[in-house]
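With one protein chain withheld, the remaining protein chains of the complex are depicted in position.
Here the chain labels run A, B and C in written order, and each chain numbers its own residues starting at 1.
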Amino acid sequence: MLTELRREAYEANLALPAHGLVALNFGNASALDRRRGIFAIKPSGVDYPALRPAAMVLVDVEGRVVEGRLRPSSDTPTHAELYRGFAHIAGVVHTHSIHAIAFAQAGRPIPALGTTHADYFFGEVPVTRLLRKSEIAAAYEIETGRVIRETFARRDPAEFPGVLVNRHAPFAWGPTAAKAVENAVALELCARLALYTLLLAPGRGALERPLLERHFLRKHGAAAYYGQGPARR
Amino acid sequence: MLTELRREAYEANLALPAHGLVALNFGNASALDRRRGIFAIKPSGVDYPALRPAAMVLVDVEGRVVEGRLRPSSDTPTHAELYRGFAHIAGVVHTHSIHAIAFAQAGRPIPALGTTHADYFFGEVPVTRLLRKSEIAAAYEIETGRVIRETFARRDPAEFPGVLVNRHAPFAWGPTAAKAVENAVALELCARLALYTLLLAPGRGALERPLLERHFLRKHGAAAYYGQGPARR
Amino acid sequence: MLTELRREAYEANLALPAHGLVALNFGNASALDRRRGIFAIKPSGVDYPALRPAAMVLVDVEGRVVEGRLRPSSDTPTHAELYRGFAHIAGVVHTHSIHAIAFAQAGRPIPALGTTHADYFFGEVPVTRLLRKSEIAAAYEIETGRVIRETFARRDPAEFPGVLVNRHAPFAWGPTAAKAVENAVALELCARLALYTLLLAPGRGALERPLLERHFLRKHGAAAYYGQGPARR
Partner (left out) sequence: MLTELRREAYEANLALPAHGLVALNFGNASALDRRRGIFAIKPSGVDYPALRPAAMVLVDVEGRVVEGRLRPSSDTPTHAELYRGFAHIAGVVHTHSIHAIAFAQAGRPIPALGTTHADYFFGEVPVTRLLRKSEIAAAYEIETGRVIRETFARRDPAEFPGVLVNRHAPFAWGPTAAKAVENAVALELCARLALYTLLLAPGRGALERPLLERHFLRKHGAAAYYGQGPARR
C-alpha cells in the first residue's frame, strides 16, 4: 500500500546523510498523502545504509501505525502534530545538522543576515520556547510538535519553512518531502553563514528589509521570476 | 551556434560544485565571446547534475537572450553589466562560497593578511556599498552590476579579480571563465584564512607592502617568474 | 585463536578513520572476551590501510601479550586498566578526534548543552585531573587508565561512556567494540556542537535536568522506547 509514498519518504531519508545533515542513525523524514491522511516515516533507530523503501512505516495523522513491521521513529508524534497544524505541507524533516543545532543549543534564533537566508526564510528562523517540566514528563514528542505550532501562531509556515527546537535541533518542512529536505539544507547553510558572520561582526543586525523582500519574493512571491516555471517551495 | 562558448560556460559551472563553492542550485558562471558581444550562461534554477552544454543560454552584453530554450540565470543582468564595464574580462562567476559570504554579510572587506592573498589580490577584496531602496526596487540585478563597477571606479579589475556584494555574496572574473573559477576558489580560500587569522589575532593589520608587491608581481607583473610561461590571470 | 575477537577489534579500528576520528596512525581500538580475560588490540604505529585482522595482538587484562607477532599499541596498559576497572564494558576506543581533543587540551569538560548530548551522556563529559610528575615518569600508560578510573569513582561508566584525558585526547567504551566506536563518534559530535554553541553563547549553561533525563532515559533507561528492541548501549 502506498508504494510511491514509501519511496518518497525513503528517498528523503537517504538524502539526509547524503547532504551531511545527520550522523549515525539520527534524524528522520516523512512524506504525507494528505488526501488519505497517511504519512510514511523512517523506522526508529535504524542505520541509514540499512534502510529500504518497504521498511518505511505508514502512520495516520493522529500518530497511529497503519502498516509496517517496525516501530516508527520516536519523533513520529511530532511529525503528526505538524501535519495536523500546517495545512499546506506534505513533507517534514528532522535533522541533527551541526550549525543549526548550535543555534538551538544556544537558544538563539538564526538572524537573517544576508540574501542567502532571504532566498529561503522571510526573516529570522525562530527558536521555540523551552518545554515545561510537565510537558517533558508527559507526551514529550507531541508537546514538541505543539510548541512548534505555538511558535507559528503568528507566522506563516510557508514563509518560514523551518524552526529550531530549543536545546534540541531543527525541523523543516515543505509541500513535498524533497522540498523539506532542500529547506533543511538551506537552514543548515544559513546557520553556518550566520555563525561565521557573527564571529566577524558580533553585533551584526538583520539585513535591510527591502533586500529581504526582494530576494524572498523573487523566488517565492506571486511575481517570482527565479527558476524555469511558477514559483514553488 | 557558439558550441565552444557553451562548453566553456558549462565546464565553469560544473567546476563550482566540484570546488565546493555552491550548494543546491545556487551560483552561476558565464563565458564571453567578446568579438561577438555574446556570452553563454547557466539557465535559472537548474540543479548542477542536470546541466548540459546545450542548456546554456546565449545572451548579448545588453542582457537580451540570443538563443536558448530556457530562461537564463536571474543574475544575468549583473554579468552583462560587468562585461560592459570591464573591458578585459571574458569570464564571470557568482558563488555562494561560505567564508566569502560571511565577510559579505558582515559588510567587511577581506583584508590582505598574507602571501596567499597577495598571490591573487593586490590588496583587500572590496565590499560594495549597500544598494539604496530605489535601486533594489527597480532593476535590482543591473544595479548589482553597477554598484560593483562603482566600487572599481578607482581600482583595476585585473588587480582585484573579485568583489563582495554587501549582504549578498562574491563575484569573481578573469580573462577566461576557467580563470574566473580559479579566482573564485582563491577568494574563498583567502576569506577562510582571514577568518581564522582574525580569530587568532583580532586586530591584525594588512601584510607589509613590499611582501604584497613581491607576491602579486611574481605571479602577475610584467616580470612575472611564476609558472611555465608568460604571466596570465 | 580468538579469530572472531580479532575481527571485531580489526573492524572497530578500521571504523576510526572511516568516521574521521583519527589522522595518520593515531588512535586504537580493542575488543574484550571477558570470560577469558583477553582482548585484541591494534599493533603499535601501524598505518590503518595496512591493518589486517591477523595483525591484532592478543593481550590479557593484566596487559601481558598472549599472542601476536607485533608489539601492541603503546596505549595497551590503559585499555587493560579500563577493562579491569569497568566490569561491564567489552570495547575501548582511543581517538584523536579534533573537537574532543580541543576540550581535553583546554582542560574543560564537555558541557551537556542539548539533547544530542543527552542521547549519549547523562551529564557533562568529564576531564581527568593532570597526572603528577611521578606518575608520568613511571608507568605512564597505566597511570592514564588509573586517573580515568579515579575520575569515575562516583560516576557510572554506563551513564558516561567516555572521558577526556587532560591535555591528551578522549577514550570511549561500551558493551562491544562497535558500541565503543559509536560512543566515540557521539563524543566528537557533542564536542563540536558544544564548541559552536559556546561561540554563540559563551556563558551557556547545561540543558535543563528534565530534558536531560527524558532524552537519556528514552534511549538507555529500563523504559527505553527508542529503536527496535530493548535498550542497549
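Heads up, the rule we're going with is that a residue touches a chain if its C-beta (ideal position, glycine included) is under 8 Å from a C-beta of that chain, and two chains touch if they have at least 3 such contacts.
All values derive from a computational prediction rather than experimental measurement.
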item	value
Contact residue for the chain not shown (choose from B:Leu24, B:Ala158 or B:Leu211)	B:Leu211
Sole contact to the chain not displayed, among C:Ala18, C:Ala54 or C:Ala137	C:Ala137
Where the unshown chain meets chain C, residue by residue	23-24, 26, 43-46, 70-71, 74, 96, 98-99, 101-108, 130-131, 133, 136-137, 140, 167-169, 195, 198-199
Chain B, residues in touch with the chain not shown (by the definition above)	113-116, 182, 185-186, 189, 192-194, 196-197, 199-201, 204, 207-208, 210-211, 214, 218, 225-228
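The criterion applied here is as follows: only the chains that are shown with their structure count from here on.
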item	value
Between chain B and chain C, centroid-to-centroid distance (C-alpha), Å	46
Chain C residues counted as touching two or more neighbouring chains	none
